[in-house]
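A single protein chain has been removed from this complex, and every other one stays in its place.
Our next item is chain A:
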Amino acid sequence: MKLIISSVSGEPIYEQIKNQIRASVLNGELQAGEALPSLRKLAKELRISVLTVTRAYNELADEGVVQNIQGKGTFVMDKGNELMRNQLESQARESLAEAVRAAKAADIPLADLETMLTEEYQKLPS
């Protein structure tokens, strides 16, 4: 798993960790059931506070991306999980909204945009 922390981005470090782990789960780099590095190990390696990593892991658990199992560690949840689905859905919606903004700026009618969406959808294997 790749994690890169920027101290000048202005984005809080726990958010950076959250976003990167969530992205790794969504793109399949981290598989369901896989263990995340232990809190203290990750804190040591990234040279950040244990509490910062704890917060990132706890918030990911609240979102349903991972699960904390007392005494064992933190594990990636199954993608079929409802909360995870919601995450993916809102991500899809966000990307579509962006596509619509671009289409409107270029005066592309809705019908053409729909055709483009269908084409893109069929390009990727399911």
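Here are some notes:
Just so it is clear, contacts are C-beta pairs under 8 Å (C-beta built on N, C-alpha and C of every residue); 3 or more make two chains touch, one makes a residue touch a chain; residues count from 1.
The rule we apply is simple: contacts and distances are computed from a predicted model.
One chain of this complex is left out of the view, and of "Dye decolorizing peroxidase", "Phosphate transport system permease protein", "RNA polymerase sigma factor" or "ABC transporter ATP-binding protein", the protein name its UniProt record gives is "ABC transporter ATP-binding protein". Looking at chain A, the residues touching the absent chain are 7, 10, 12-14, 40-41, 43-44, 47-52, 54-55, 58.
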